[in-house]
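All protein chains but one are shown in place.
What follows is subunit A.
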Amino acid sequence: MTVRDAINSALDEELARDPAVYILGEEVGEYQGAYKITRGLLQKYGADRVRDTPITERERQQRRQVQQQGRRQQWQQQRQQWHRRQRRQQWQRRQHQLEPHGFTGIAVGSAFAGLRPVCEFMTWNFAMQAIDQIINSAAKTLFMSAGKINCPIVFRGPNGAAAGVAAQHSQCFAAWYTHCPGLKVISPYDAEDARGLMKAAIRDDDPIIFLENEILYGQAFPVSPQVLDKDFVLPIGKAKVMRQGTHVTITAHSKMVGFSLAAAEKLAAEGIEAEVINLRSLRPLDRPAIAASVKKTHHLVNVEEGWPTCGIGSEICAVAMEDSFDQLDAPVGRVTGADVPTAYATELEKASFPSVDDIVKVVKQTLGKA
(Lines give C-alpha, C1' and ligand atoms only; values in the text may rest on other atoms or scores of the structure.)
Protein backbone atom coordinates (compact mmCIF):
# COMPACT_ATOMS: atom_id res chain seq x y z
CA MET A 1 0.00 0.00 0.00
CA THR A 2 1.38 3.43 -0.84
CA VAL A 3 1.41 6.18 1.76
CA ARG A 4 -0.97 8.12 -0.47
CA ASP A 5 -3.49 5.27 -0.45
CA ALA A 6 -2.99 4.81 3.27
CA ILE A 7 -3.94 8.40 3.99
CA ASN A 8 -6.74 8.34 1.43
CA SER A 9 -8.27 5.21 2.89
CA ALA A 10 -7.94 6.57 6.43
CA LEU A 11 -9.73 9.79 5.42
CA ASP A 12 -12.39 7.79 3.59
CA GLU A 13 -13.12 5.58 6.56
CA GLU A 14 -13.19 8.43 9.06
CA LEU A 15 -15.52 10.46 6.84
CA ALA A 16 -17.84 7.45 6.77
CA ARG A 17 -17.58 6.85 10.49
CA ASP A 18 -18.34 10.32 11.83
CA PRO A 19 -20.58 12.88 10.08
CA ALA A 20 -18.85 15.73 11.89
CA VAL A 21 -15.60 15.01 10.00
CA TYR A 22 -15.07 17.11 6.90
CA ILE A 23 -12.10 18.04 4.72
CA LEU A 24 -11.16 21.47 3.46
CA GLY A 25 -8.21 22.83 1.60
CA GLU A 26 -7.03 23.99 -1.77
CA GLU A 27 -7.69 21.62 -4.65
CA VAL A 28 -8.95 18.84 -2.37
CA GLY A 29 -12.21 18.49 -4.27
CA GLU A 30 -12.48 18.78 -8.00
CA TYR A 31 -8.78 18.52 -8.60
CA GLN A 32 -8.73 15.38 -6.41
CA GLY A 33 -6.08 16.88 -4.20
CA ALA A 34 -2.88 18.68 -5.11
CA TYR A 35 -1.06 15.41 -4.46
CA LYS A 36 -4.13 13.23 -5.05
CA ILE A 37 -4.43 12.36 -1.40
CA THR A 38 -8.16 13.18 -1.45
CA ARG A 39 -8.83 11.38 -4.72
CA GLY A 40 -12.40 10.15 -5.04
CA LEU A 41 -13.58 11.68 -1.80
CA LEU A 42 -15.54 14.55 -3.34
CA GLN A 43 -17.39 12.11 -5.57
CA LYS A 44 -18.16 9.82 -2.68
CA TYR A 45 -19.11 12.29 0.05
CA GLY A 46 -20.19 15.41 -1.80
CA ALA A 47 -19.20 19.04 -1.71
CA ASP A 48 -20.53 19.56 1.81
CA ARG A 49 -17.89 17.28 3.29
CA VAL A 50 -14.98 17.80 0.92
CA ARG A 51 -14.70 21.52 0.45
CA ASP A 52 -12.51 23.36 -1.98
CA THR A 53 -11.33 26.68 -0.63
CA PRO A 54 -11.04 29.56 -3.05
CA ILE A 55 -8.62 29.53 -5.95
CA THR A 56 -8.29 32.43 -8.33
CA GLU A 57 -10.67 35.31 -8.72
CA ARG A 58 -10.86 34.80 -12.46
CA GLU A 59 -11.99 31.19 -12.18
CA ARG A 60 -14.54 32.24 -9.62
CA GLN A 61 -15.86 34.94 -11.94
CA GLN A 62 -16.09 32.48 -14.78
CA ARG A 63 -18.06 30.06 -12.67
CA ARG A 64 -20.35 32.81 -11.55
CA GLN A 65 -20.91 33.83 -15.17
CA VAL A 66 -21.85 30.32 -16.05
CA GLN A 67 -24.18 30.07 -13.10
CA GLN A 68 -25.90 33.32 -13.91
CA GLN A 69 -26.36 32.77 -17.60
CA GLY A 70 -26.89 29.05 -17.42
CA ARG A 71 -26.62 28.57 -21.12
CA ARG A 72 -25.40 25.25 -22.45
CA GLN A 73 -22.80 26.91 -24.69
CA GLN A 74 -21.26 28.75 -21.79
CA TRP A 75 -21.06 25.53 -19.85
CA GLN A 76 -19.42 23.67 -22.71
CA GLN A 77 -16.96 26.48 -23.22
CA GLN A 78 -16.17 26.48 -19.53
CA ARG A 79 -15.53 22.76 -19.53
CA GLN A 80 -13.32 23.07 -22.58
CA GLN A 81 -11.30 25.76 -20.89
CA TRP A 82 -11.06 23.68 -17.77
CA HIS A 83 -9.74 20.66 -19.62
CA ARG A 84 -7.27 22.79 -21.49
CA ARG A 85 -6.08 24.26 -18.27
CA GLN A 86 -5.66 20.85 -16.66
CA ARG A 87 -3.51 19.64 -19.51
CA ARG A 88 -1.45 22.79 -19.52
CA GLN A 89 -0.74 23.13 -15.86
CA GLN A 90 1.80 21.14 -13.91
CA TRP A 91 1.43 20.81 -10.20
CA GLN A 92 4.09 23.44 -9.41
CA ARG A 93 1.95 26.14 -10.97
CA ARG A 94 -0.84 25.30 -8.60
CA GLN A 95 1.32 26.10 -5.66
CA HIS A 96 0.16 29.59 -5.11
CA GLN A 97 -1.78 29.97 -1.96
CA LEU A 98 -4.47 32.59 -1.79
CA GLU A 99 -6.48 32.31 1.33
CA PRO A 100 -4.83 30.04 3.88
CA HIS A 101 -5.16 32.50 6.76
CA GLY A 102 -8.90 32.74 6.21
CA PHE A 103 -9.77 29.11 5.69
CA THR A 104 -7.60 27.96 8.58
CA GLY A 105 -9.49 30.32 10.90
CA ILE A 106 -12.80 29.07 9.56
CA ALA A 107 -11.72 25.48 10.15
CA VAL A 108 -10.61 26.26 13.71
CA GLY A 109 -13.86 28.12 14.45
CA SER A 110 -15.90 25.20 13.18
CA ALA A 111 -13.86 22.87 15.39
CA PHE A 112 -14.67 25.05 18.43
CA ALA A 113 -18.34 24.58 17.53
CA GLY A 114 -18.01 20.79 17.47
CA LEU A 115 -17.11 19.77 13.93
CA ARG A 116 -13.97 17.75 13.21
CA PRO A 117 -12.20 19.37 10.27
CA VAL A 118 -9.24 17.97 8.40
CA CYS A 119 -7.54 21.09 7.12
CA GLU A 120 -5.15 20.49 4.24
CA PHE A 121 -2.31 22.82 3.38
CA MET A 122 -0.83 22.40 -0.05
CA THR A 123 2.49 22.32 1.73
CA TRP A 124 3.38 23.35 5.27
CA ASN A 125 5.23 26.35 3.85
CA PHE A 126 1.86 27.98 3.15
CA ALA A 127 0.69 27.30 6.65
CA MET A 128 3.21 29.89 7.82
CA GLN A 129 0.66 32.49 6.76
CA ALA A 130 -1.98 30.76 8.82
CA ILE A 131 0.27 29.96 11.77
CA ASP A 132 -1.42 32.55 14.00
CA GLN A 133 -4.69 30.65 13.76
CA ILE A 134 -2.91 27.33 14.37
CA ILE A 135 -1.01 28.47 17.45
CA ASN A 136 -3.00 31.31 18.99
CA SER A 137 -6.46 30.01 18.22
CA ALA A 138 -6.23 26.23 17.92
CA ALA A 139 -3.35 25.37 20.25
CA LYS A 140 -3.94 27.78 23.10
CA THR A 141 -7.70 27.97 23.51
CA LEU A 142 -8.11 24.84 25.60
CA PHE A 143 -5.70 26.33 28.12
CA MET A 144 -7.00 29.90 28.01
CA SER A 145 -10.58 28.73 28.49
CA ALA A 146 -9.54 26.50 31.41
CA GLY A 147 -10.70 23.41 29.55
CA LYS A 148 -14.07 24.72 28.33
CA ILE A 149 -13.36 24.88 24.62
CA ASN A 150 -11.37 22.24 22.77
CA CYS A 151 -10.38 22.09 19.14
CA PRO A 152 -10.60 18.66 17.48
CA ILE A 153 -8.87 19.60 14.25
CA VAL A 154 -6.22 17.90 12.11
CA PHE A 155 -3.91 20.09 10.05
CA ARG A 156 -2.16 18.05 7.41
CA GLY A 157 0.07 18.48 4.38
CA PRO A 158 3.50 17.68 2.98
CA ASN A 159 6.42 18.98 5.03
CA GLY A 160 10.06 19.52 4.22
CA ALA A 161 12.00 19.26 1.00
CA ALA A 162 10.41 18.22 -2.24
CA ALA A 163 12.42 18.31 -5.48
CA GLY A 164 13.55 21.52 -7.10
CA VAL A 165 11.00 23.80 -5.44
CA ALA A 166 13.69 26.05 -3.91
CA ALA A 167 13.98 27.85 -0.61
CA GLN A 168 10.45 29.09 0.09
CA HIS A 169 8.82 25.74 -0.64
CA SER A 170 11.24 23.36 1.06
CA GLN A 171 11.25 24.17 4.75
CA CYS A 172 10.76 21.57 7.47
CA PHE A 173 8.43 22.81 10.20
CA ALA A 174 8.75 19.92 12.61
CA ALA A 175 10.70 21.93 15.18
CA TRP A 176 8.40 24.94 14.92
CA TYR A 177 5.25 23.03 15.86
CA THR A 178 6.90 20.58 18.25
CA HIS A 179 7.92 23.61 20.30
CA CYS A 180 4.34 24.64 21.11
CA PRO A 181 2.28 23.29 23.99
CA GLY A 182 -1.33 22.64 23.07
CA LEU A 183 -0.47 20.83 19.85
CA LYS A 184 0.24 17.21 19.09
CA VAL A 185 2.73 16.74 16.27
CA ILE A 186 2.86 13.55 14.21
CA SER A 187 5.37 12.69 11.52
CA PRO A 188 4.60 9.30 9.96
CA TYR A 189 6.97 7.27 7.84
CA ASP A 190 5.34 4.29 6.16
CA ALA A 191 1.82 3.30 5.13
CA GLU A 192 1.05 1.66 8.48
CA ASP A 193 2.08 4.86 10.30
CA ALA A 194 0.09 7.02 7.92
CA ARG A 195 -3.10 5.00 8.24
CA GLY A 196 -3.03 4.35 11.95
CA LEU A 197 -1.90 7.81 12.94
CA MET A 198 -4.30 9.64 10.61
CA LYS A 199 -7.22 7.72 12.08
CA ALA A 200 -5.96 8.38 15.60
CA ALA A 201 -5.51 12.05 14.76
CA ILE A 202 -9.05 12.50 13.47
CA ARG A 203 -10.48 10.74 16.51
CA ASP A 204 -8.36 12.85 18.88
CA ASP A 205 -9.99 15.86 20.56
CA ASP A 206 -6.96 18.13 20.35
CA PRO A 207 -5.35 20.02 17.46
CA ILE A 208 -2.96 17.77 15.56
CA ILE A 209 -0.17 18.73 13.18
CA PHE A 210 0.22 15.91 10.68
CA LEU A 211 3.51 16.30 8.82
CA GLU A 212 3.54 14.19 5.68
CA ASN A 213 6.29 13.89 3.11
CA GLU A 214 5.74 14.43 -0.58
CA ILE A 215 8.45 11.99 -1.63
CA LEU A 216 6.93 9.24 0.49
CA TYR A 217 3.42 9.59 -0.96
CA GLY A 218 4.19 7.32 -3.88
CA GLN A 219 6.26 4.81 -1.93
CA ALA A 220 4.63 1.45 -1.30
CA PHE A 221 5.10 -0.53 1.92
CA PRO A 222 3.86 -3.98 2.85
CA VAL A 223 1.00 -3.87 5.35
CA SER A 224 -0.51 -6.60 7.48
CA PRO A 225 -4.28 -7.33 7.28
CA GLN A 226 -4.62 -5.79 10.75
CA VAL A 227 -3.60 -2.40 9.30
CA LEU A 228 -6.44 -2.56 6.78
CA ASP A 229 -9.09 -2.91 9.48
CA LYS A 230 -11.32 0.15 9.61
CA ASP A 231 -10.67 0.64 13.30
CA PHE A 232 -6.90 0.32 13.07
CA VAL A 233 -5.56 3.12 15.23
CA LEU A 234 -2.00 3.71 16.41
CA PRO A 235 -1.38 5.41 19.76
CA ILE A 236 -0.13 8.98 19.55
CA GLY A 237 3.05 9.48 21.55
CA LYS A 238 4.54 6.05 20.99
CA ALA A 239 7.61 5.41 18.86
CA LYS A 240 8.31 2.18 17.00
CA VAL A 241 11.54 0.24 16.95
CA MET A 242 11.97 -0.56 13.26
CA ARG A 243 15.15 -2.53 13.63
CA GLN A 244 16.77 -4.05 16.70
CA GLY A 245 20.42 -3.31 17.37
CA THR A 246 23.07 -3.26 20.06
CA HIS A 247 25.78 -0.76 19.20
CA VAL A 248 23.98 2.50 18.50
CA THR A 249 20.46 3.96 18.54
CA ILE A 250 19.39 5.99 15.55
CA THR A 251 16.22 8.06 16.05
CA ALA A 252 14.49 9.56 13.04
CA HIS A 253 11.13 10.66 11.72
CA SER A 254 9.46 10.67 8.33
CA LYS A 255 11.64 10.10 5.29
CA MET A 256 14.80 9.88 7.35
CA VAL A 257 13.57 6.64 8.89
CA GLY A 258 14.02 5.04 5.48
CA PHE A 259 17.47 6.55 5.13
CA SER A 260 18.39 5.36 8.63
CA LEU A 261 17.30 1.83 7.81
CA ALA A 262 19.45 1.92 4.68
CA ALA A 263 22.36 3.28 6.73
CA ALA A 264 21.83 0.48 9.25
CA GLU A 265 22.21 -2.07 6.46
CA LYS A 266 25.50 -0.48 5.41
CA LEU A 267 26.71 -0.40 8.99
CA ALA A 268 25.72 -4.04 9.53
CA ALA A 269 28.07 -4.98 6.71
CA GLU A 270 30.85 -3.47 8.83
CA GLY A 271 29.75 -5.21 11.99
CA ILE A 272 27.88 -2.29 13.56
CA GLU A 273 24.33 -3.19 14.61
CA ALA A 274 22.18 -0.07 14.73
CA GLU A 275 18.80 0.10 16.43
CA VAL A 276 16.51 2.31 14.38
CA ILE A 277 13.64 4.05 16.14
CA ASN A 278 10.82 5.59 14.11
CA LEU A 279 9.71 8.43 16.40
CA ARG A 280 6.22 8.71 14.80
CA SER A 281 5.17 11.40 17.30
CA LEU A 282 7.35 14.43 17.84
CA ARG A 283 5.02 15.93 20.41
CA PRO A 284 4.58 14.13 22.72
CA LEU A 285 7.95 12.51 22.25
CA ASP A 286 8.31 8.89 23.35
CA ARG A 287 11.05 9.57 25.89
CA PRO A 288 10.83 6.17 27.60
CA ALA A 289 11.41 4.39 24.29
CA ILE A 290 14.52 6.44 23.60
CA ALA A 291 15.82 5.95 27.14
CA ALA A 292 15.24 2.19 26.99
CA SER A 293 17.14 1.97 23.74
CA VAL A 294 20.05 4.11 24.89
CA LYS A 295 20.28 1.99 28.03
CA LYS A 296 21.00 -0.90 25.68
CA THR A 297 23.28 0.72 23.13
CA HIS A 298 24.89 3.67 25.01
CA HIS A 299 25.18 5.68 21.79
CA LEU A 300 22.60 7.92 20.15
CA VAL A 301 22.35 9.63 16.79
CA ASN A 302 19.33 11.63 15.61
CA VAL A 303 18.56 12.12 11.93
CA GLU A 304 16.32 14.87 10.56
CA GLU A 305 15.94 16.88 7.38
CA GLY A 306 15.37 20.21 9.10
CA TRP A 307 17.90 22.86 10.05
CA PRO A 308 20.20 22.09 12.97
CA THR A 309 19.69 25.13 15.18
CA CYS A 310 16.96 24.39 17.77
CA GLY A 311 15.82 21.43 15.70
CA ILE A 312 14.38 18.07 16.68
CA GLY A 313 17.95 16.87 17.18
CA SER A 314 18.49 19.58 19.78
CA GLU A 315 15.48 18.30 21.69
CA ILE A 316 16.70 14.69 21.42
CA CYS A 317 20.09 15.77 22.79
CA ALA A 318 18.43 17.50 25.76
CA VAL A 319 16.17 14.53 26.39
CA ALA A 320 19.08 12.10 26.21
CA MET A 321 21.09 14.24 28.61
CA GLU A 322 18.20 14.51 31.07
CA ASP A 323 17.04 10.90 30.89
CA SER A 324 20.16 8.94 30.01
CA PHE A 325 23.24 10.97 30.95
CA ASP A 326 24.86 8.08 32.81
CA GLN A 327 24.06 5.64 30.02
CA LEU A 328 25.78 7.59 27.27
CA ASP A 329 29.32 6.63 26.29
CA ALA A 330 29.63 9.45 23.78
CA PRO A 331 27.95 12.76 22.98
CA VAL A 332 24.72 12.47 20.99
CA GLY A 333 25.30 12.89 17.26
CA ARG A 334 23.03 14.94 15.05
CA VAL A 335 22.53 14.48 11.32
CA THR A 336 20.55 17.41 9.99
CA GLY A 337 19.91 19.43 6.88
CA ALA A 338 22.49 22.12 6.10
CA ASP A 339 21.97 25.41 7.95
CA VAL A 340 21.03 27.28 4.79
CA PRO A 341 17.89 28.03 2.77
CA THR A 342 17.43 25.32 0.17
CA ALA A 343 19.10 26.00 -3.14
CA TYR A 344 17.47 25.33 -6.48
CA ALA A 345 20.32 23.63 -8.40
CA THR A 346 20.05 19.85 -8.16
CA GLU A 347 23.53 19.21 -6.81
CA LEU A 348 23.27 21.92 -4.21
CA GLU A 349 19.81 20.76 -3.14
CA LYS A 350 21.08 17.22 -2.76
CA ALA A 351 24.00 18.44 -0.71
CA SER A 352 21.66 20.39 1.58
CA PHE A 353 19.96 17.30 2.99
CA PRO A 354 21.30 14.21 4.73
CA SER A 355 22.27 11.21 2.66
CA VAL A 356 22.66 7.61 3.79
CA ASP A 357 26.44 8.07 3.79
CA ASP A 358 26.13 11.12 6.05
CA ILE A 359 24.27 9.00 8.59
CA VAL A 360 26.89 6.25 8.38
CA LYS A 361 29.66 8.79 8.88
CA VAL A 362 28.11 10.39 11.96
CA VAL A 363 27.32 6.99 13.50
CA LYS A 364 30.93 5.96 13.09
CA GLN A 365 32.10 9.25 14.61
CA THR A 366 29.84 8.71 17.60
CA LEU A 367 31.25 5.23 18.02
CA GLY A 368 34.80 6.54 17.75
CA LYS A 369 35.40 4.57 14.57
CA ALA A 370 35.61 7.46 12.10
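List of remarks:
Heads up, the rule we're going with is that a contact is a pair of C-beta atoms (placed from the backbone, for glycine too) under 8 Å apart; a residue touches a chain by one contact, two chains touch by 3 or more; residues count from 1.
Basically, contacts and distances are computed from a predicted model.
Missing chain, UniProt protein name, picked from "E2 ubiquitin-conjugating enzyme", "KAT8 regulatory NSL complex subunit 3", "Pyruvate dehydrogenase E1 component subunit alpha" or "Acyl-[acyl-carrier-protein] hydrolase": "Pyruvate dehydrogenase E1 component subunit alpha". When the whole complex is considered, the residue among A:Gly114, A:Pro225 or A:Gly271 that touches the unshown chain is A:Gly114.
When you scan A:Tyr22, A:Phe155, A:Tyr189 or A:Phe232 for touch with the missing chain, the hit is A:Tyr22.
Only one of A:Ile106, A:Ile215, A:Ala292 or A:Val356 touches the absent chain when the whole complex is considered: A:Ile106. In the full complex, the hidden chain is touched by subunit A at residues 22, 48, 53-54, 99, 101-115, 132-133, 136-137, 141, 143-146, 148-149.
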